[in-house]
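Notes to accompany the following structure.
All protein chains of the complex are present and in place, except for one that has been dropped.
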Amino acid sequence: MTSIEEKFEESKRLGLQIVKESAEEDRLMTLSVGPQHPGSGHFRFVIKLDGDYIVYCDPDPGYVHRGEEKMCEYRNVIQNIPHLERPVIHDSANITYSYSLAVEELVGIEVPRRGQFIRAIASELNRQVYTLYWLAIYGIFLGHSTMFMWPTGDREVIIDLLEALTGARVTHAYNIPGGVRNDMPEGFRDRCLSQIRYLQKRFKEYEDIFYNNPLFRQRTEGVAVLSKEDAIKLGVTGSVVRASSVPFDVRKAEPYDIYNEIDFKVQYMKTGDCFARSYVPLLDMQESCYIIEQLLDKMPASGEVRAKLQPNPKGPPGESYRRVESGRGALGYYIVSDGTPKPYRVKISVGSFRNMLALPFLLVGQRLADMPAVYWSLNYWPVEADR
Amino acid sequence: MTSAGGFIKSIESGSKHLVIKRFTLRYPEKKLKFVGDGYQFDPKKGVGIAGYRGRHILMHDKCTGCQLCAIACEGIAEAIGMVKVDEQWKHNKKGIMPQIDYGKCVFCGLCVDACPFYALFMTNDYELSAFTKEHLIYTPAQLAIKPKYQGDVEIVIDDRGATHG
Partner (left out) sequence: MASHPQDFRFGGFVVSLIWLIFWILVIVALVGLPLIFIILFYVPLPEVDGEVLTPYLFLTSILYPQSAIPVIETLLDTTLFKVAVFPGFTYAALIAAATIFIERKFLAKMQLRVGPLYAGKIEGILQLLADGLKLLSKEIIIPSGSDKLIFWAAPIAFVATAAAVVALIPAAPGWVVADIDVGLLAVFAILGFFPLIALLFSWASNSKYPFIGGLRALHQLIAFEIPFILSALSVVILSGTLNLTEVVESQIQSYWFIFFLPISAFVFYISSLAELERIPFDLPEAEAEIVAGWLTETSGMIYGLLQLGSYIKTYALAALFVILFLGGWAGPQIFPAEIIPESTEAVIPVGELYEQTDANAVFWFTLKTFGVIMLMLLPRGISPRIRIDILLHTGWYKLIVLAFINMFVALALIYGGVLGPGGLLVR
């Protein structure tokens, strides 16, 4: 098992970020930004400080590991859905979307068209819910309590919508292999449009009080720049890589379901600093609003939403890998089946874990005060990274 | 002096909110309204009917004791167990009905999807607190009671903002 020091040696050899070393170990102070810290979530990283500058960072995940992948092997394909959405409870439509796509490829199910549209609507709404929550926590990490309360309140508007659609506020258990579990209720379309318009008005308020606030800009512009080459070499994904001028979005690069019929732009920024990483999710949310409007327009007025399945769906032995753009980045499932109703091996590849690898590289050389800003700008969700 | 402009804009934005109505839902004095009666599943069409997934309701005159709900839940939360009931029903020869442990139930509704006889639905009731764990296990007789849930408010969006009203 290679340690972080050996990885740093290798990264120096490859020409990546040069790690700042201090000759005198005595003057360094070791801080454990552990799970019992208001600025870290369910995650621990050990940092060494030289005065006010960080010279070493060692992430230590695993506090919320619950064995999701192993549990999948003991349940059949439909029973896997409720526990698989627990890693990210408020973005659950995306993590089960990817699973459903992979299972449909294995078993050979064709999802009806209306079901595909509703799945995409649920996915976009969940992306907005997750990003608003992430934005709220970003605000409170920087000490801005108003920015914590406003997105959390506006999130209620969308969660109310999702509750009408799926029956539960979070952990919807809505996507299953074959489609979605129930059709939209009456009046959903108008309610959805009015709430999307309200949200678009609120984005302007966020820009006024947070993004254009000179104090916020001073704290995040130019901090922890991730260049384009480093981003590609480190393999980060999602809004982090789009903030480093790489316009990669799984919905455009490998379109799934009906995303090849929707017209939207991939939002990206060129600077690659903390400000870009915090601004790209807002642009993604605005883009998401346009996508939802198009989806509601193009949706067939009636039709099946769920394909008929046999009681214990199973397919021929094989493997499949599908991925989806979730709030954090590319979320992929690799499922191996051996012909029985229960999968043989399920491997979940999440965006958070890949983004975490950039944390040691970015934190070294920054001040202690930048630590929460950098850490959370990597769009890291600790529960999902541990699965 | 763009920074001064930025400050003035943020002060303006913050002060604007002093005249907007508050967004809070004053629970438990006011409760949210739901559309419909709760999540139901139509086995003939094979698709569910949208609704809130709260406490279950068991129709004793349709349940045949086939255990499909308990088998579905075995892989998820193991919250449904079959118990013997005293009632004599023609369609329920074995005399067993499901009992649900709400300490374990995750309210996913897959048991409702599994029932082929229109016997198990979910309702709008979500206020299920109890003082002991034993009180959370709902027997088939308790599951047959239709809950009385009164919702008063919903989210209203107008030009000035959103409120619960």
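Every chain is named by a letter (A and B) in the order it is written, and numbering of its residues begins at 1.
FYI, contacts are C-beta pairs under 8 Å (C-beta built on N, C-alpha and C of every residue); 3 or more make two chains touch, one makes a residue touch a chain.
Nothing here was measured: the structure is a model prediction, and the numbers come from that model.
Chemist: Which is it among A:N76, A:T146, A:S194 or A:T271 that touches the chain not included here?
Modeler: For the chain that is not drawn, the touching residue is A:T146.
Chemist: Decide which residue listed in A:Q200, A:Q218 or A:N260 touches the omitted chain of the complex.
Modeler: Residue touching the chain left out of view: A:Q218.
Chemist: Just checking the interface: what residues of subunit A touch the absent partner chain?
Modeler: 29, 31, 37-39, 52, 139-147, 149-150, 153, 209-210, 213, 215-216, 218-219, 367-372
Chemist: Residues of subunit B in contact with the chain that isn't shown?
Modeler: 10-11, 13-15, 17-18, 20, 22-24, 26, 129-132, 135, 138, 142, 161
As a convention for this text, only the chains that are shown with their structure count from here on.
Chemist: Using the touch definition from the top, list the residues of subunit A that touch subunit B in their complex.
Modeler: My answer: residues 74-76, 78-79, 81-83, 146, 153-154, 156-157, 160, 163-168, 171, 173, 181-187, 194-195, 198, 205, 208-209, 212-214, 217, 304-306, 308.
Chemist: Write out the stretch or stretches of subunit B touching subunit A in their complex.
Modeler: Residues 2-3, 6-7, 9-10, 12-14, 23, 32, 34-36, 39, 46-53, 72, 75-77, 106-110, 113, 122, 154-155, 157, 161-162 of subunit B touch subunit A in their complex.
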